[in-house]
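Only a single protein chain was left out; the remaining protein chains are all shown in position.
Chain nomenclature is as follows: A, B and C, assigned in order of appearance, with residue numbering initiated at 1 for each chain independently.
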Amino acid sequence: MDLSLSTRTEGDRTIVAVGGEIDVYTAPKLREQLIDLVSNGSYHIVVDLEGVEFLDSTGLGVLVGGLKRVRAHDGSLRLVCTQERILKIFRITGLTKVFPIHASVDEAVAASD
Amino acid sequence: MDLSLSTRTEGDRTIVAVGGEIDVYTAPKLREQLIDLVSNGSYHIVVDLEGVEFLDSTGLGVLVGGLKRVRAHDGSLRLVCTQERILKIFRITGLTKVFPIHASVDEAVAASD
Amino acid sequence: MPTVRLQISATPAHVRTARLVATAVARRSGVADSALDEIRLAVGEACSRAVSLHEEFAPHEMITVLLEDEGKFVVTVRDLGPVGTESRHTDPLEGFADLPGPDQFLATYSDRMPTGFGLAVIGSLVDDVEIRAAGDGPGTLVRMTWPIGTALT
Partner (left out) sequence: MPTVRLQISATPAHVRTARLVATAVARRSGVADSALDEIRLAVGEACSRAVSLHEEFAPHEMITVLLEDEGKFVVTVRDLGPVGTESRHTDPLEGFADLPGPDQFLATYSDRMPTGFGLAVIGSLVDDVEIRAAGDGPGTLVRMTWPIGTALT
């Protein structure tokens, strides 16, 4: 399944809802989206992974790249994910220590940095 | 998808509802079912193809085999099918002239031979 | 998204593998959705034919399905059976004209369609089909071509 991206803002937070598969084929699309947001001054990003069916290390690389970019502007990148099969790759790679992972978009938006 | 078969009777008619894919992999299962029915004295068979997602020439071969068996007992084999993609293979192979094809199980059961 | 080469052992279950791959690659290559059912059926017929030949003549050899999508979507199914098992009269482009008619095969055959029936289905279904001896060894090539998008029809 292909990647779907939809973006909205809540206050100074930008929420990117991702659907489908984030892999070596689709990751460039997500990377561009994150680069665009940061270029346009969105430094507090919430990536909602609840609609994601598959995520591999290429997708992780893009999320790490996004994190680096927002940090360069003292921003934040938070994830929303409750799906066990997606959480698993964050856990085995130790990236749960790098990304704040929330159970809902509301929780992620409310979190202070 | 695998083949599913469920059988019931209405009067002297036996209705076999088929689901899934009828192809070179699953056709033997359907063949056995039809052979069993005829061995057990069911000579008026309605094969309901409405749940079928795929049907190829191997599947047609089994239906033709069933027709031969019931005819040997002066029986009948009627099909129920309204799906264009399944009807197509009956049409291009000329088998619409061999099988009575009905729009519903009721219509097939009501049809006289 | 150029080429996929799939080789399957000669077993009915893998006809499904071939159908799945051909249909998925066709979809992603931009073949019209309306052609996907046709591809699924045609590739299934070509592979079922190849599996029956291999079961009889080359049970331990693999069947090859080549998918190409440069400009057009081309599926080539190659078996390693003896060539000419179908009568040359079963020209698939002639459809079913040369096959025994329903009355004949109802009288003659049991549970399977006459030899050449699968190729005749392919011939009736697909506009652009070529069938020929592989030449570089045993086996027959069934080559089927579909347009990609609409511009190339």
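Here is the rule we use: contacts are C-beta pairs under 8 Å (C-beta built on N, C-alpha and C of every residue); 3 or more make two chains touch, one makes a residue touch a chain.
Here the structure is a predicted model, which means the values were calculated and not measured.
Visitor: Using the whole complex, pick out the displayed chains that touch the missing one.
Guide: Across the whole assembly, the hidden chain touches A, C.
Visitor: Pick out which of A:Val62, A:Leu79 or A:Ala108 touches the chain that's been left out of the picture.
Guide: Of all options in A:Val62, A:Leu79 or A:Ala108, contact with the hidden chain holds for A:Val62.
Visitor: Determine and list the subunit C residues touching the chain excluded from the picture.
Guide: 1-9, 11, 13-14, 16-17, 20-21, 24-25, 28, 62
Visitor: By the contact definition given up top, give the residues of subunit A that touch the hidden chain.
Guide: 21, 23-25, 31, 54, 56-58, 60-62, 64-65, 67-68, 71, 85, 89, 92-95, 97-98
In the analysis below, only the chains that are shown with their structure count from here on.
Visitor: What whole-number Å value describes the gap between the mean CA coordinates of subunit A and subunit B?
Guide: Going by mean C-alpha positions, subunit A sits 52 Å from subunit B.
Visitor: At least two other chains touched by the same residue of subunit A: list those residues.
Guide: Nothing qualifies.
Visitor: What parts of subunit C, by residue number, touch at least two of the other chains?
Guide: Within subunit C, no residue contacts more than one other chain.
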